[in-house]
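A protein chain is absent from this complex, but the other protein chains hold their places.
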Amino acid sequence: MADHITLQLARYRPEAEAEPTFQEYEVPCRKDWVVLDGLNYVKDQLDGTISYRWSCRMGICGSCGMTVNGEPKLTCATFLADYAPGPVRVEPLRNFPVIRDLVVELGDFMRKLTMVKPWIVRQVEQPLSEGEYRQTPAEMDQYHQFSMCINCMLCYAACPVYGLDPHFIGPAAIALAQRYNLDSRDQGEAERLGVLAQHEGIWGCTFVGDCTKVCPKNVDPAGAIQRYKLKAATEWLKSFFLPRGAG
Amino acid sequence: MSQPPPYRSFHPRWHRPRMSTWWWLKRGSHVAFILRELSSIFVAWFVVFLLLLVAAVSRGEAAYWEFLIWAGRPGVLTVNIVSLLFTVFHTITFFNVTPQALAVRLGGKRVPGPLVTASHYAAWVVLSALVAWLVLGG
Partner (left out) sequence: MARRPIEPLLWLLFSAGGMASAMLVPVLLVLFGFAFPLGWTAPPQHAHLVAVLGHPVVRVGLFGLCTLSLFHWAHRFRYTLYDGLQIKHLNELINPLCYGGAIVGSLAAAYVMLRIP
């Protein structure tokens, strides 16, 4: 096995250039090295000017998402040896504006995430004296898969609809809305429906399914969206055929 | 304390790549996706074909046989071959994604996806057999 591998890193320095370029670096290709190790080697030893995000280096913080050889990946979970003999092309995450080099602007996702109210919403608060909101394992199982989301945004990078229409709320936000809708402790489903069932909310999704394929945590956002469409549609039917209830 | 330096807000020019019209050609899974979406055109063609058939049957025996002869012409056959390929592709892709869209739970446990898909294929076979039996003179 070769002991070095070439990394082709996307560079974009808005103060100096109008378009992104690529720059090549030779990094050691150790058996247990991931792309992030390569980036850190470049930063420490070869070129301190590259900019990129990372934090936990173990696949739980969601900071290090980038496009590696055309695929959205967590660079801390993508082994260099799998790309030998290389080169490995590292670009910023797709479908987001690029601020610099490999750093993208995530404000759009942050706004959308807030819109779907990803927290327990109660219509009636239980008094403190009654203790916690209890939940059986079966009730937790209903939403558990969707709670695994680490907000890494690989799904947004993979989603062609989000790339074409930035008004689309996007896979992770809808999956997180479902995580709370399906939580037995939550009473906010109707509030979220108002946001999600707008045209750009969920109906823009055409079930391409790439979001589920790239998710590093098996959240299955595509499944969450389709199930939510069914829920929204049945709610619509109910509101159409049944009189608006007195409660 | 001396004057603080004047602050100039610096907003870097973000790079926003535009998605090409041919985005779907760059990845095999996207080509398959677009083909799956285009299969709906052939579903619509089938509706036209079916209405032509039923109208012919309504007009009388001669019109019915003329329809069958017309359906056997090379042009129509070609369209129908392509339609069959696309409609079967639609069937397969639709059944494959149904378990993702419907989280079926029996007795608290989630029914495994392949089982849901298999039951759709089974229903397909049964319905097709029923239709064929009806049409052929059962």
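In order of appearance the chains are A and B, and numbering begins at 1 in each one.
Throughout what follows, a residue touches a chain if its C-beta (ideal position, glycine included) is under 8 Å from a C-beta of that chain, and two chains touch if they have at least 3 such contacts.
All values derive from a computational prediction rather than experimental measurement.
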- [ ] Identify the visible chains that the left-out chain touches across the whole complex.
- [x] A, B
- [ ] With the full complex in mind, choose from A:G48, A:G131 or A:G194 the residue touching the hidden chain.
- [x] A:G194
Open item on the list: Could you pull out which residues of chain A are in touch with the chain that's been left out?
Closed with: 160-161, 164-165, 193-194, 197-199, 203-204, 206, 229-230, 232-233, 235-237, 239
Task: Contact footprint on chain B, counting only the chain that is left out - done: 19, 21, 24, 34, 37-38, 40-41, 43-44, 46-51, 53-55, 57-58, 60-61, 64-65, 68-69, 71-72, 76-77, 80, 83-84, 87-88, 90-91, 94-95, 123-124, 127-128, 131-132, 134-137
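Methods note: only the chains that are shown with their structure count from here on.
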Open item on the list: Taking the mean of the C-alpha atoms as each chain's centre, how many Å separate chain A from chain B?
Closed with: 27
Open item on the list: So in the complex, the part of chain B that touches chain A is made up of which residues?
Closed with: 12-17, 19, 23-24, 27, 29-30, 33, 37, 97, 100-103, 108
Task: Residue ranges of chain A in contact with chain B within the complex - done: 12, 14-15, 19-20, 70, 94-95, 97-100, 105, 138, 141, 160, 163-164, 206-210, 212-213, 220, 222-223, 226-227, 229-230
